[in-house]
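Okay, here's the structure, questions in a sec.
Only one protein chain is missing; all other protein chains are in place.
Up next, chain A:
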Amino acid sequence: MNISAMSNNEPLLEIDRLKVEFDTRRGLVQGLRGVTLSIGRGETLGVVGESGSGKSVTAQAVMGLIDMPGRIASGDIRWKGRSLLGADGERYARDIRGKEVAMVFQDPMTSLNPVLRVGTQIGEVLERHLGMTRKQARTRSEELLAAVGISAPGRRLDQHPHEFSGGMRQRVMIAMAIACEPQLLIADEPTTALDVTIQAQILELLAELQQSLGLSIVLITHDLGVVAGLCHRVAVMYAGQIIETGQAEDVFERPAHPYTQGLLRSTPRLDEVSDRLISIDGTPPNLVTPPDGCSFQQRCPLSGEACKKAPQLAHIRPDAEAACWQPSTPAWATPLMTPSISH
């Protein structure tokens, strides 16, 4: 698999200091707190983070899926240099979403309509966005199913989603997403609901499609292994912010932020035997009242006076950034035992 970056200079998608808020009964949740990201042509960006870190909200903001009670509070999202926000932006966004930018969701069981035949659902995309006739759409749908590795596509088009297995449904979702030959595919935990051998098949398919269609991919996942296999670049999110970004090799080999270091060392590896995992004590902060200063300071072994002021993403190498006052300092020692038991 050749995964050298093919990006030219102009980024396809730019997210600029984006803030998203959700007005809930518990108070105003600051879902995204100033996220800046860009993705070039042919590039695969992995967005990694735990639940609540804001990785899915970022994708939803790009796809215009932030609904009440959520709203984009400030910042900008630009596609090929043009904003997708505001009245003009909204009109532009309607043209490109689903066509130039497409999305694949985590759960292929709930994102397909159970009462419609698969062919009807793929055809709908083609008829609406590309103005195909029903007959053209059917021919194209058959090609698409074949392209995502579904055998006997003609017969499968007439089946309903329940007649497909989980992996096959995710293939149908991918077929729908690439129906309009998008330039960017946003995949939000595309393999999380799948078994590991099926996951391998889907990741293989995404890598192939990237090569054959020159796709850019934003892969959102909590699984560091999935990122390692597919992505050129990685952005690590924590508490609604990006805390580290860089080339995949660099981030995995020389993680700069204590959170990234901890995340990597708390993940057991298939190819290694370790006695004990690093555990990051505590839980992520409450985003209704996020702490002043660094959002990781309560859990960070390095935290000190300086951390009461929030660190900004800053270059630690030419193509790597981290939001930490002491980047690249080893943060985790060998963990201690939990208290012993007296029965």
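Going forward, a residue touches a chain if its C-beta (ideal position, glycine included) is under 8 Å from a C-beta of that chain, and two chains touch if they have at least 3 such contacts; residues count from 1.
Throughout what follows, contacts and distances are computed from a predicted model.
J.: There's a gap in the complex where one chain should be. From "NADH-quinone oxidoreductase subunit H", "ATP-binding cassette domain-containing protein", "Sarcosine oxidase subunit delta" or "F0F1 ATP synthase subunit B", what does UniProt name that chain?
T.: Of the names offered in "NADH-quinone oxidoreductase subunit H", "ATP-binding cassette domain-containing protein", "Sarcosine oxidase subunit delta" or "F0F1 ATP synthase subunit B", the one UniProt assigns to the missing chain is "ATP-binding cassette domain-containing protein".
J.: In the complete assembly, which of A:Leu130, A:Ala146, A:Ile198 or A:Ala310 touches the absent chain?
T.: Of the listed residues, the one touching the omitted chain is A:Ile198.
J.: So which of A:Ala248, A:Ile316 or A:Ala331 would be touching the chain we can't see?
T.: A:Ala248
J.: Sort through A:Leu157, A:Ile278 or A:Cys294 and give me the one touching the missing partner chain.
T.: Final answer for the missing-chain contact: A:Ile278.
J.: Counting contacts across the full complex, list the positions on chain A that touch the omitted chain.
T.: 1, 3, 50-51, 165-168, 195-201, 203-204, 222-229, 231, 248-249, 252-253, 262-264, 266-271, 273-274, 276-281, 283, 335, 337-343
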